[in-house]
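Here the complex is missing a single protein chain, while all its other protein chains stay put.
We just call them A and B in the order they show up, numbering each chain from 1.
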Amino acid sequence: MTEAKVLNISKLNIKYKNSSNSSFIKDISFDIIKGEVITVIGESGSGKSTLAKALTGLLPPSAAVAGNLTISEVEDYVLPGTNTVWSAIRGTRITYVFQDAQQALNPILTVQQHFKETLLSKGINENEYLKISKQYLSFLNFSDIDRILSSYAFQLSGGMSQRVCIALAICTEPDLLIADEITSALDTVSQNDVIKLLRKARDQLGMSIMFITHDLKLAKDFSDRILVMHDGEIVERGAYQKLQSSATTALVRDMIGIIERQKKDNSQLQQISNIPSPQVLVEVNNIFKEFDNFQVLNNLSIEIYEKEIFGLFGESGCGKSTLAKILAGLQSYDSGQIFFLGEDFAEVSKKLKRKLYSKVQFVFQNERGCLNPRRKIIDIVQEPLRYLKLHAKDEMKDIAKKCLASVGIDEKYFSRRSPELSTGQCQRVALAKALVVNPRFLILDEITSALDIRTKYDILDLLINIFQREDIAMLMISHDLSALDYVCHRIGHMKNGKISRVFVGRERLGNTISDSKTLPY
Amino acid sequence: MGRLKVNKNPNLTIFLGIFILIMIVISCTFANAIAPFSPIEQNPVDRLKSPNLTHLMGTDQFGRDVFSRVLYGGRRTLVAALLATVVNTLLGTALGLIAGYYHGKLVDRIIMRIVDCLVAFPFIVLAMIITSLFGTGLVHLLIAIAIVWWIPFARLSRSVTLKYKEEPEILAAKVAGASDVIIMIRELLPRIFSPAFILATFKLGSLILSMSALSFFGLGAKPPTPEWGSMLSDSKAYFFQAPYLIIGICIFIFFTVLSLNLIGEGLRDKLDPFEIIEI
Partner (left out) sequence: MSLRNKSIVSKLVETGVTLLLATLVLFIIINLAPGDPIRILLGTPEVASVNNQVYQEKYQELREAYHLDDSILVQYVAWMKNVLRFNLGDSFYTNQPVIIELGKRMPATLLLTIPAIIIQLTLGIGLGIISALKHNKTIDNLIRLFCVFLSSLPGFAISLMLLYLFAVRLKLYEISHTVSLMRLYLPTITLGIISSPALIRVVRSNMLEELGKQYTAFAIARGVKKRAVIRGALKNIMLPIMTLAAHSSVNLIGGSVIIESIFSWPGIGKYALDSILLRDYPVVQGYGFLMICIVIAINLLVELGYIFIDPRLKRPERKIRWGG
């Protein structure tokens, strides 16, 4: 059976003018069939976003694009197209939705004005656009449409703005919707909502969807076909089942292996002692924090025990990063108390505070950004020792070396710099830098969210390894429930600046949390 | 000129700017070797001659060779402007860094209050007041410069600091136990360096322009020292009679400032390129 092809791209090559001679995207050809969900998957830097942007002419002028684009089997274009060509394609044929919805909306326009400029550009008249906008907003399950229409982007939550963006993208009824990592800034519950809505758009409007992600698990059930990209090339293509049975590249086999392993739920956590010791390490009582008239933390209290990994999730903007920064002493709080090892943070002297804080370490999401590209790895790891003056000078290097080895960094990398390391290795170095001062409490802020699935589980395994070895408690913040699931003893759900519920015990995993019905959204 | 390639090739722009600047600096530094005549010796026979092959830029009211005087005068002007810019860059950057780092704290409020209050003085007006009260001359002009010229640097360095303050790398250093001073010097200062350097090249240029304008009205250096500003104010009276006197100096000022602007533009394009989608 031959289905109608919405789009065909052949021999797509993209080169960046000021970089080296090799093409960034090499000879890519594929087509998209009407009503199909096609997923492009790959690690960061594999070229999947560049590919998608090339399909809408959204690349900056420094990218040299070559190739042929056929739309609906009749309209042939040679890339790079002219602006006239693109303005005929964009919106009507192909629309692109971005990862960060907050950034994708014009901060000074209301949602209604966004719809107006979109629909009027497509020849809808002034009288009708409002009706159409309401229709699409209700299609995307918004209930209080009038309030949404008069809102600005900063008044919407992450999930809501992403839904608004999708509504804006589909209200011109394009044939193909390109969704570029649109779920990766969202928590799992909003992620599921957005996926459901995309599916609804496909089923009811007959739209094709090109879904770009680094998360195979997300793509698995949702997509008809999967294209796996690596280094600017498509290395595997086919349905998930086909990839499962016949994938040849190690990368794809690994990704699939991890998903399947997870299904069986043989995570190593069971080896960790089941009951955390009842000794309280960090106690937070009634913390309040206000930013620009916005109550970020609102009467928040938690206790974290010694030898425990506590997970924390919640929508972006719910205050979880603020809490983490306060616990690490990077931010002040308005009122409340924090006890660490029984000492009140507010009471201790400045000198003692610094000593206390050396027992709290922090690892960030953007591991590469934390490592100075001009310094050697071994020096970076020694920095905290130097700052805190905990050891004699000649010992420092040995301690740093030992620490790097313990996080699985090979000796040959010690004198290299961060740009020469892979993302996973950078994250390991960041962990080593935190562990080198023997902290009692480690805060991990979204440390796995930029990683591809294989590296993610490597890092999670490393965390479990560290946990078993050291006398340490961890607070792990993530919007990725599967990662929390994998390592945490208890998982807290944060909402409106406080912990709304704590999930305890192993039986909750995979059942209660992932099922959005039980969540108080 | 054909195809204009001002910003498509920042290296070329920078190279051109550096080339012109070096030429000017060399010819001013080695003025005693290059200048064909003495800058101070008067020669009444040759007064107010139009430019010719012997006197490339003509002669002034005392018959002195303008070209030689411009070369000698450049030293003083360039050194004074450079010194003022360096001092103001350092001062402004340091204050902006402190203000940005302690954003919202008392020290930030004090520094920004001073900035707000000094911004109310247009530079020319301030320079006029100071030179009128304290007397004209290069030193007083430099005092006026020192009062307001650091403000753009403080603003720049404060906004760069605010931008990077919450970056993971800085927070990571904080968590690692680095003190405030270490963070400011080791982590933040290197990031301020290049934008401040670019701003300094532009500001050096506009400082030379402002100084020459003030001198033109007799508020700068005093004759008989050959200095571009004082030469300008001397030549003012002869403008309709001998416009080349002023034109000669202005050509030098123009090329000096142009070279600085070209370097600044080129560096900025290189370090802060804009990538926009064509519509």
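Just so it is clear, contacts are C-beta pairs under 8 Å (C-beta built on N, C-alpha and C of every residue); 3 or more make two chains touch, one makes a residue touch a chain.
Source: prediction; values computed, not measured.
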Contact with the hidden chain (one of A:Ser29, A:Ser44, A:Thr82 or A:Asn106): A:Asn106
Option touching the unshown chain, where A:Glu3, A:Asp76 or A:Glu117 are the choices: A:Glu117
Residues in chain A touching the chain absent from view: 56, 58, 61, 87, 90-92, 95-98, 100, 103-109, 117-118, 120-122, 152, 154, 165, 168-169, 172, 292-294
Absent-chain interface as seen on chain B, which is shown: 4-8, 113, 116-126, 128-135, 152, 155-156, 159, 163, 195, 198-199, 202, 205-206, 209, 212-213, 216-219, 239-240, 243, 246-247, 250, 253-255, 257-258, 261-262, 265, 268, 274-279
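Just so it is clear, only the chains that are shown with their structure count from here on.
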Mean-CA-position distance for chain B and chain A (Å): 47
Touching residues on chain A, where the partner in the complex is chain B: 57-62, 83, 325, 328-330, 354, 357-358, 360-362, 364-366, 369-372, 383-384, 387-388, 430, 433-434, 437
Footprint of chain A on chain B - complex, ascending: 167-169, 171-179, 182, 275-279
